[in-house]
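Sending over a structure as structure tokens; questions will come in a sec.
With one protein chain withheld, the remaining protein chains of the complex are depicted in position.
On to subunit A.
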Amino acid sequence: GTLYLTATHLIFVESSSNNSTSILHHHIASVEKLSLTTTGCPLVIQCRNFRVVHFVIQRERDCHDVYSSLLRLRQPVSYEELYAFSYNPKQNDQQREEGWQLIDLGAEFERMGVPCDQWQLTDVNRDYKVCETYPRDLYVPITASKPIIVGSSKFRSKGRFPVLTYFYQEKKAAVCRCSQPLSGFSARCLEDESMLQAISKANHNSRFVYVMDTRPKLNALANRAAGKGYENEDNYSNIRFQFVGIENIHVMRTSLQKLLEVTGTRSLSMSDYLVGLESSGWLRHIKAIVDAAIFLTKAVTGEGASVLVHCSDGWDRTAQVCSLGSLLMDPYYRTIKGFMVLIEKDWISFGHKFADRCDQLDGDPKEVSPIFTQFLECVWQLTEQFPQSFEFSEWFLLQIHEHVHSCQYGNFLGNNQRQREELQLRDRTHSLWAFLMSEKQNYLNPFYSPAFSELHPVLEPSTLPYHFKFWRNMYHQFDRSMHPRQSILKTILTLRENSRNGESMLQALENVSALTELQQLGVTPVATSEPPAPPPTRDQRSNDGQEEVGEEAIEGTDTERTVEGSSATESRKQRYGELEGTYNSELAKEEPAVVSLEFGVARMTC
């Protein structure tokens, strides 16, 4: 086939079938040139969405050209080079604006019941003066005055003082987040102590507040030498301090690397796979995060206590634990819209450093870490235990993961809100949430039952180790040969679609038959037979918006399936293409006429 390089994509078109594969430059994690073989020069590209592609290019010089171009293209130096700034889905400004308005965090806090008699909105960070990595709007206890806030922020790493992130209305218990205190070996700060006191007082259900340090104790101790550290229980009245032992970004990065090394091995034996899975530690880390979230949930929903969560800077482990905990406590976050809100709140607005962690620009490789990927995986592990509790399916998680790295939408660009405002992302890029919302149908979980959530608002997952599984559909997204050749999810979704068509078809037929009856008998039609009552647990909304009526709608809806696996065309790991010398330097400057939206998910399961 032929390989094309455009400003944004690498496109490979198979000469025999005209099938094409396109890879966003931003998705390329690494490019490697292997030693020359008889057929040509092999080029291995590893992507951030865990796709691995092999090309064989006949002439070494071409290969080198491609190689060096990709090296340059995959890592832009300035934000303006990112795809989001050139991506144009043919929307007008109003639609773009509406897309950005889809998620409103002010409304989200209102939904939680904040502000209320104990919690208020503070304007202390209106100009990002107190903490530049926090959003402008922050919620604090009524009794926390400005001097207390400012004082507390000076005692916290990066000025990230304790603020509200989730309010459990039923028990008036709060989940707050911050960074580590600058306590060193003995330093204390009265304002910070008052701040925690204020958080404690805002909750009448509990006499104390939990302080969860999500780090292993050893790490926290080591931080003391650098003038940081953790809260001394003697200095803070009414706190209960707890370490939960989630490892840092460097450990997580290495862990994923090890995992991918193992799973990328050819003809891997079962034993090596399991040993590798264990020694990578990946599932152990995932379990640690879920364990922490469960601890948080139990404290809040069980004991009605407020909890303050922090790690070092309060933007990695803290984000994981707060968001996952909220998801366990509040069914809203398990809906499609709610999940967007959750990510917007705990990750985007509170300054998880997406640019650094996802390596958006040419930066420090030591800052890169799969923290957000881990969060998505934790959610996936929960969906496996509670198949009826989530409105969205795995495809939704995979699609979000895809776009966190694609830099196609503005949402995840930059490291914090302030930076995003400076980049004027709202005016210059599009919002992923609007796009996902428009494709909502694709991401629905057919087994979702709002009634189930009403019965079990708080999820209590088991964390026995065998409940944590390797997420094949994430880490082997593109290795089709490994996936089930028939997907239950897809089959059921198709059936649901059929049912919807059937319902409207029935309606239409009944109208016609009523009409003919009328003509024949000259009598007023009696109530026609109702379509069979949908099963009570079904989501009623699915009946809406059906206009397709036609013979084909019913007859042509057989589930599309390719059964006999071994699709030679798509075995991505072994895709050897040949460059036919058509690598065109002019093409490199052209914008592709049709932007192929990567929807790896749809291709994955057939």
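Going forward, a contact is a pair of C-beta atoms (placed from the backbone, for glycine too) under 8 Å apart; a residue touches a chain by one contact, two chains touch by 3 or more; residues count from 1.
In this section, contacts and distances are computed from a predicted model.
Considering only "Myotubularin-related protein 9", "P-type ATPase C-terminal domain-containing protein", "Achalasia, adrenocortical insufficiency, alacrimia" or "CIB1 protein", the record for the omitted chain gives "Myotubularin-related protein 9", by its UniProt protein name.
Only one of the listed residues, A:251, A:361 or A:492, touches the absent chain: A:492.
The hidden chain makes contact, of the residues A:111, A:201 or A:287, with A:287.
The chain not shown here is touched by just one of A:11, A:212 or A:505, and that residue is A:505.
Although one chain is not displayed, its contacts with subunit A can still be listed: residues 263, 268-275, 277-278, 281, 283-284, 287, 291, 385-389, 446-447, 449, 452, 462-470, 472, 476, 481-488, 491-492, 495-496, 498-499, 502-503, 505-506, 509-510, 512-513, 516, 520, 531-532, 534-535, 537-538, 554, 559, 561, 563-566.
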